[in-house]
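Attaching a single structure in structure tokens format; questions to follow.
Every protein chain except one is present and positioned as in the full complex.
And then chain A:
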């Protein structure tokens, strides 16, 4: 539901991922991390929910 609400507010679906990995599932961990990094790289750096640093004149 949290993911749904973020997407409702306009956050990219591929920005946030959930997984359930046991400490014994090292292969699954590597797979999931690789998949997530690929997906997040594909949509590029986050522009949303980022606070721009105050501009100092």
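The rule is short, and it goes like this: a residue touches a chain if its C-beta (ideal position, glycine included) is under 8 Å from a C-beta of that chain, and two chains touch if they have at least 3 such contacts; residues count from 1.
In this text, contacts and distances are computed from a predicted model.
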Listed names "MFS transporter permease", "4Fe-4S ferredoxin", "Sulfate adenylyltransferase subunit 2" or "ATP-binding cassette domain-containing protein", matching UniProt entry of the absent chain: "4Fe-4S ferredoxin"
Interface residues of chain A (partner: the chain not displayed): 1-12, 17-20, 32, 35, 48-51
